[in-house]
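Here is the structure we will look at.
For this depiction, one protein chain was excluded, whereas all remaining protein chains were kept in their positions.
Just so it is clear, A, B and C label the chains in written order, and each chain counts residues from 1 on its own.
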Amino acid sequence: MKKTYSYLGPIGTFTELALAQVAEAKGANLRAVTHVQDAIDDVIAGKAFRAIIPVENSVEGGVSATSDALAMNPNIRIYGEYLVPVTFDLVARPGTKLEDVKIIATHPVAYAQTRTWLSKNIKKHTHMPATSTAAAAAELLVSDSADAAIAAPTITKHYKLKVLAKNIGDNKNAQTRFLQIGLANSTPKQTGKDKTSVIVELPTDRPGALLEMLEQFATRGVNLSRIESRPIGDQLGRYRFNIDIQGHVEDAAVAEALKGLHRFSPKVIFLGSYPRADKKKSVHQGNSTNAAFTAADKWVAKL
Amino acid sequence: MKKTYSYLGPIGTFTELALAQVAEAKGANLRAVTHVQDAIDDVIAGKAFRAIIPVENSVEGGVSATSDALAMNPNIRIYGEYLVPVTFDLVARPGTKLEDVKIIATHPVAYAQTRTWLSKNIKKHTHMPATSTAAAAAELLVSDSADAAIAAPTITKHYKLKVLAKNIGDNKNAQTRFLQIGLANSTPKQTGKDKTSVIVELPTDRPGALLEMLEQFATRGVNLSRIESRPIGDQLGRYRFNIDIQGHVEDAAVAEALKGLHRFSPKVIFLGSYPRADKKKSVHQGNSTNAAFTAADKWVAKL
Amino acid sequence: MKKTYSYLGPIGTFTELALAQVAEAKGANLRAVTHVQDAIDDVIAGKAFRAIIPVENSVEGGVSATSDALAMNPNIRIYGEYLVPVTFDLVARPGTKLEDVKIIATHPVAYAQTRTWLSKNIKKHTHMPATSTAAAAAELLVSDSADAAIAAPTITKHYKLKVLAKNIGDNKNAQTRFLQIGLANSTPKQTGKDKTSVIVELPTDRPGALLEMLEQFATRGVNLSRIESRPIGDQLGRYRFNIDIQGHVEDAAVAEALKGLHRFSPKVIFLGSYPRADKKKSVHQGNSTNAAFTAADKWVAKL
Partner (left out) sequence: MKKTYSYLGPIGTFTELALAQVAEAKGANLRAVTHVQDAIDDVIAGKAFRAIIPVENSVEGGVSATSDALAMNPNIRIYGEYLVPVTFDLVARPGTKLEDVKIIATHPVAYAQTRTWLSKNIKKHTHMPATSTAAAAAELLVSDSADAAIAAPTITKHYKLKVLAKNIGDNKNAQTRFLQIGLANSTPKQTGKDKTSVIVELPTDRPGALLEMLEQFATRGVNLSRIESRPIGDQLGRYRFNIDIQGHVEDAAVAEALKGLHRFSPKVIFLGSYPRADKKKSVHQGNSTNAAFTAADKWVAKL
């Protein structure tokens, strides 16, 4: 039976490009959902084998819904990450010319990220907000309330639309990072180019707790690639930290750092170890190879 | 001439409750805007003396638009902060009874925060999303597309609506924190119960830079109350940190920590020192009073 | 066959009081030597089972000969520590009266530590230096070059001398700490009131290495009770650190800290874990019990 991958839809958005990077998803059932939590619910309920959801955009920042869902759903784990370049095309009904465009439909975020191009090339225009870039594009074919839409390049695979202008985003390096989420029943193998994600709450009884938490990593030579604070939710001023670190839980440096966190923190959630999307080697500072750890273990064992 | 205060509207939302806490705004012109950046633009353009905008919600987390606007608009500064309890009422057209309610309009965030009450008290209902709680409530009076709305208690000051149920939020401690923003031409006086906000970028040439940055505070006994990472925006993996610390820039411990940041960081933005909304005394760890700093200065001067 | 304990002699000095605290040494052969290294050589050569040597005095500081011998003799280990109160008596040939005393023989250190009493009670006197307090006392019985000697109270057990004044030291809390040294073939059992000693060299390639080394302890909640720098000897400016920490190598927190040192340091020497002389409980900061370590190990093992 074919496996199902749920993803934050609709079809024709950037998530589709992430999904295209998931080798195992080739030929699988793809199921578009409208909220991050719905995708995770599919996984938990067994309706989907995995879910593909966005976690961070280089311009907009973290996707709160994803960060919080990872904290709130204990039986899920991250199995992979994918980087999708965020490029925007201006699309329209066949026959439309650029000079005809007056009303442009798109998601507010996409509109915000194409303002420079728009202000140069279509000085006089109106923005019509849409719930997604794909919805804006799809609407062009059923109504003439807008003249054009700003959408992901993948949109033309699904809708017969004409591209009026390609790659009109202000930031040519813009990217969105996606995660593959599944049930917490295994961990991808160590590849030497891995990332490990955790969520950590701080002890409340002392100032400097964040510093102490970071020292749990630094002492073992473990580098952070991202730290994001999110409200615990019970009262203002209490935060948990979603943290990505270099390396795999089978890297001894990472394992010992996680153990340190476990002792230090009133609550720490392991979200998984998985291959890095950028395929860079995990670097641990100092003498922190597994061999160095094994040598140290042997030395103490002999004492 | 009366001063103008711009605020994130529309009328009848929680921002109005923040505005009510701004003593100087009594009797001033109040100007509702629809985006955080619009409120700040009003200040920069001189259309408004000050702007009142949300910065953080105890359930939803930081307001990215505000965090980023503070980083992007160099001539503005924070002049005050305000805590508003986030309580929700279910309101309807006069004559409506609770058992009549089938379709409930509100902003998705408000809907998310009242789910527990709704699932107990109005098991069968449909949610109709709205752009704000106030818009949802206002719409009740012009259309019967919804039966009731979930809105801030202040809504009944503006619309003739009946309260069907009070304080239906899931989290009774939920709060939103608001900021008062103005042009950067002064700093509120030191009160002993202050907060200072900065934005800091990290040097990119070394791992452990976040730890080093936090040590700039710790060494001077300065406590952090909040740290939020936001993308710098040029490429994935580069972050700036919006930081709130206890104390005023006239506290010697804070001033020295800021100087340390200035040397350490490739870019640091001072957002202001202002009275704490919770009116708690600023605490600096160790021997970090202004008197201790003055004594140390005198000692070294004599050497 | 009776075991032999070598000790820094001669008989009648403070080391004898340390030896009296070594339960296993009751009835053993006692062998007085004149240098710390001689005592250690006895152990290495098998001439002695154990050696009792001073390591630190509360007034004079560390005994360099001991600190360096511990670094230079790889096959020895510390098996115990003992605290001896350093009190001084003024002794003389029977028949001598206090008012007759003009010339006082003693070791320069003992003289330095009794100056206050002497300046009050025997204003006019001359100090005759001796190689040890015991030698000064012994000499009284074979020559009249001195009228009195300052020595340890234990001296009268060995020589028929009269005590002219008791406890004449300036500092009533003065103590000397002694070590029991043996071949490195076992480790005393964990008692919960233990000390662990190590010698650590710092990596030379970076400033802040001492700070990093201390963080290896701090991150695991391990407290230092003493740190002493000693020259490595090859060139000025290179030091090794003799370190005493709270706890036993079987305390998981201590074991992990030692492993961290092993990875961090180009050279680390384990000198032993042994019961604390002050019988205080070992305290590890934070959540650093063996149970907490085991729980963390199990947690990571399951991931």
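Keep this in mind: a residue touches a chain if its C-beta (ideal position, glycine included) is under 8 Å from a C-beta of that chain, and two chains touch if they have at least 3 such contacts.
Bear in mind the structure is a predicted one, so any value in this text is a computation, not a measurement.
Visitor: Considering the complete complex, which visible chains touch the unshown chain?
Guide: Output: missing chain touches B, C.
Visitor: If the hidden chain were put back, which of B:Leu141, B:Val163, B:Val283 or B:Ala296 would touch it?
Guide: B:Ala296
Visitor: Per the definition of touch given earlier, which of C:Ile44, C:Leu83, C:Val163 or C:Ala184 contacts the omitted chain?
Guide: Checking the options C:Ile44, C:Leu83, C:Val163 or C:Ala184, the one contacting the hidden chain is C:Leu83.
Visitor: Just to verify: which one of C:Pro74, C:Gly233 or C:Pro266 makes contact with the chain not shown?
Guide: If we include the chain that is not displayed, C:Gly233 is the one touching it.
Visitor: Mind pulling the subunit C residues that touch the left-out chain?
Guide: Within subunit C, the residues that touch the unshown chain are 56-62, 64, 83, 171, 173, 175, 177, 207-208, 210-211, 214-215, 218, 223-231, 233-237, 239, 283, 285.
Visitor: For review purposes, identify every residue of subunit B that touches the missing chain, sorted by number.
Guide: 187, 215-216, 218-220, 249, 255-256, 258-260, 262-264, 270, 286-288, 292-293, 295-297, 299-300, 303
The rule we apply is simple: only the chains that are shown with their structure count from here on.
Visitor: Which touching groups survive when subunit A is ignored?
Guide: Without subunit A, the chains split into B | C.
Visitor: Just the number, please: Cα centre separation of subunit A and subunit B in whole Å.
Guide: 26
Visitor: Where in subunit C do residues touch two or more other chains at once?
Guide: As it turns out, subunit C has no residue touching two or more other chains.
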